[in-house]
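Omission of a single protein chain aside, the complex is shown with its protein chains in their original locations.
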Amino acid sequence: MTQNKQGALKKPDIDWILLAMTLFEATAFILLALYDGFDPVSLILAVSVPLILVAQVLLLGRAFPHMDKYILIVANFLCGVGLIMLYRLAPDKALKQLLFYGVGVMAMVCMTFLVARFRHWRVLRLPVMGVSVLLLALTLVIGKETYGAKNWIDLKFFSLQPSEFVKVALILCLAMDLSEKRTIGQLLPVGLFAVACVGLIVLQKDLGAVLICFIVCIVVYFTATSNWLLCLSGLLAAAGGSVVMYKLFPHVQTRVAIWQDPWATPQDGGYQIVQSLIAIASGGMSGLGLGLGSASKSVPVVESDFIFSAVCEEFGIIVGLTVIALYVLLFIRGMLLAMRARSSFHALLAVGTVTSLALQTFMILGGVIKMVPLTGVTLPFISYGGSSMLSCMLMLGMLQGVSIVVGEQDESQWRMARRREAWQP
Amino acid sequence: MREIKKNARAVLCAVLVMFIALGGYFFYAVYNYGSRWFTTPYNTRLRAAKKTVIAGDILDRNGAVLVTSDADGERVYPTDRDTRKAVSHVIGDANAQVPTGAETFLAADLLGFNANIFDRAAQIFQQKRKGSDVTLTIDAALQTYIAEVFPDENDGAVAVINYETGEVLALYSSPEYDAKHPENFEDLEQDNGVLLNRATQGRYAPGSIFKIVTLACALENIPGVTERTFTCEGTYQIDEENRLTDTDGEGHGTITLKEAFTKSCNIAFGQLAMELGEDKLRATAEKMGFNGNFLFDDLIVYESLFPREIPDAGELAWTGVGQGRLTAVPLHMAMIAGAVGNGGWMVEPQLVMTVSDSAGGVKNSLNTKNYLQCFSPQNAAILEEYMLATVAEGTGARAAVEGHSIAGKTGTAQVNSSGGRYSPHAWYVGYCAEEEHPYAIAVVVENGGSGGSVAGRLAGKIMKKAIDIVE
Partner (left out) sequence: MNATAYELLSAIAKYWFIALALFILARMVLSVTREIRIERQVQAEIGQAGTGINATLVLLSDEDRKIKRGKRYAVQGETTVGRAGRCDVTLRAHSLERVHCILNMERDGMSVVPVGRAFVVVDGQVVQRRATAQEGSEIQMGGLVFRLCLEETNDAE
């Protein structure tokens, strides 16, 4: 479907978008270089971050012409915005994040290759399941507790959050098994795996991850089987479970109370959300200007969970809404891939990935603007965090793999169609 | 595959719906609540800005300085103690202890957060930045006069507004505090809620002034109600347990609806309320902003409350005459009275007249907005006739101002407390029905006694002063 002498199909070019993104990232880092004296590191970032973006489009675009460029550049731009914000909030973390970003891009390429070219998925099934459950169990034993959830494994130089990777594994296994097997008996292994994952994450008290895994399972299962009854009863069971949790655990009750009225406890329980709302309101429509906000001082965990508040304060609500719109574009493209796919494995892979990313984005954005109760999940691509960045990049790789498979099938069939037309005038 | 495709489309739709809701909520919340979030006392930016920015002045409508800053950025209040105290609740304080005051709620302007590029460019060459000056619609002289005539021994509130433009001319709350001496705020607050602005946040039982709402509801829902007569014997047995009584206990005899209103007959209005029923009464009250959510640009006003449910006929009847679990906020009541004079439309109250930044740019911030249509023009005319008659020959006689046509309604709200029976709150709401003087007023004197003699007399004096001095 590249330009073809027989056809008039010309793909829209993205040069202008790339240019604008490059300018955005470069000027932002140059501006930050002038903040408080002169900072050469920022200038290095001003070159390297756009370079990673452009290099990916050029190199990967050549290697895989059917890669979805829109998904690629949107995700990379979001990473860029995250890096800008992080460099402004905590420069040392931004440099670490740059490393994660680089590793993430490589992971994405591997995943893309795997999904597009690897055919023996069944071999991977058991090892992936085993490692995932093992990691989660290990976290329970040697995990580190932060903000009430025990979901980190400390590896000295790098903290691992297994639940992030388990999401990827879960989507892969679900897509693999549901694409071939339809009866309850055949689905028992993957069902047990899902239950084990969700159960172990519940034990870690990582509410956000539980919700994401659970809903991803239900959505993928529903997409594969159209089994309304089971999915609805699953959701009802989940609702019942949350009510029981609400009644049993006082910390869940506090969360809900804080969500309903954070202003009642502005100094303790509601502090995060109150400060987040104040930060957003301080920015107004056009923002205070990069480097002029004070979210870094007032909002706790601003570099991961609450990074969107900082973006809104310094870049303004218009840019904040643009970021939301870019996420939506990414999800639309991803879901359209699922609708074009010719095999259910690829379709389910795309559906699972998009559901997971969309849900995560919704939960944290809704949380920081007090639309839904806050669950401590990261904002995909933007938030600081190695595990989060890697898992998002792996998911991006899965989408790209699907895009390549679908694109190649489309192209060969389209060429044939054109040839037939030429033969039979 | 067809099936999966269809389901994927459904999932996509669900995702889209989620994010449209997210974006919509985000925009809605920031648009409506943004300035409120920003001006909370918990905003560290304001505290930080006070160190680097010299806050702008607050002036009254005639240019009298209510607060200014000295060269070091310290806030300086007028030397005249009476003025200082009279406007205390409107101004607030420098430490955000009175979070609803202009010092805190208008901080974005005062500290120059809303300044534009050119303003910022000009500030580069200045040592210390200066915020914008804010001119309020308040008339300090009127406010000082109110403080002077308001009974010293009683707490209470007075609100005076221009019901055509929405300008708030006076917002007085007693007891006052002295912003010059913030060190004893804590003791004051523990004593008797001195820091509360009763004119915008005080929730009082409305008493008979609520009959305006009951009457409006009857006019809307009962055709020909104006022709009706009522028999009043001083008391009325609703059922075995509940009894409706008139204030003085002697009956009014057979009276028309108009007489019932001007004489403030509880029996007639209690019966009307029972006939109308809880739902219709609530609907009318909510049309006037009861149980609403006031999100005005310039000031924080609590909404009055109509009970979510009324359990029995007795409470319904008492609600119709303004007792029961009803609460009313003085400024809101002035806005309702003003709506009668304004052909049925309640306008949004405005506290800020102009904002002038340090570079000399002046932004006019008055923009009259119709907020709610409380009454149809016909019903507003009937209400006006009745309220004029109340002042001319009824309970509100003492609120009359010679040579001017004043409409009003008095209220005497019974308050029961665990400590025994106190004197009732004295209420008066009304307005001047003249185009040159479109002023509406609400007065509440806590435990002041009879509405007509205490609040009405006070309102008459204040209205006369307002007509004389406000331009």
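Labels for the chains are A and B, by order of writing; each one numbers its residues from 1.
Note that in this section contacts are C-beta pairs under 8 Å (C-beta built on N, C-alpha and C of every residue); 3 or more make two chains touch, one makes a residue touch a chain.
Just so it is clear, the model here is predicted, and its values are computed rather than measured.
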Exercise. Which of A:Ile52, A:Ala175, A:Ala209 or A:Leu326 sits in contact with the chain that's absent?
Worked result: A:Leu326
Exercise. Touching the left-out chain: which of A:Thr146, A:Gln186 or A:Ser233?
Worked result: A:Gln186
Seminar exercise, completed: Touching the hidden chain, out of A:Arg117, A:His251 or A:Arg342, is A:Arg342
Exercise. Considering the whole complex, which of A:Met21, A:Val109 or A:Cys312 touches the chain not shown?
Worked result: A:Met21
For this session: Identify the residue among A:Lys11, A:Arg117, A:His251 or A:Lys297 that touches the chain left out of the display.
Result: A:Lys11
Exercise. Which residues does chain B use to touch the chain missing from this display?
Worked result: 1-3, 6, 117, 120-121, 123-124
Problem set entry | In chain A, positions touching the absent partner | 1, 9, 11-14, 16-17, 20-21, 23-24, 27-28, 31, 34-38, 70, 74, 77, 179-183, 185-186, 226, 286-292, 314-316, 318-319, 322-323, 325-326, 329, 332-333, 336, 340, 342-344, 409-410, 412-414, 416-418, 420-421
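The rule is simple: only the chains that are shown with their structure count from here on.
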Exercise. Per the centroid of Cα atoms for each chain, what is the distance between chain A and chain B, given in Å?
Worked result: 48
Seminar exercise, completed: Interface with chain A, chain B side, in the complex: residues 1, 3-9, 11-12, 15-16, 18-19, 21-23, 25-27, 29-30, 33-38, 40, 42-45, 48, 113
For this session: Would you tell me which residues of chain A are touching chain B in their complex?
Result: 219, 222-224, 226, 263, 266-267, 274-275, 277-278, 280-282, 284, 294, 297-298, 317, 320-321, 324-325, 327-328, 331-332, 335-336, 338-339, 341-344, 347-348, 350-351, 354-355, 358, 362, 365-366, 369-371
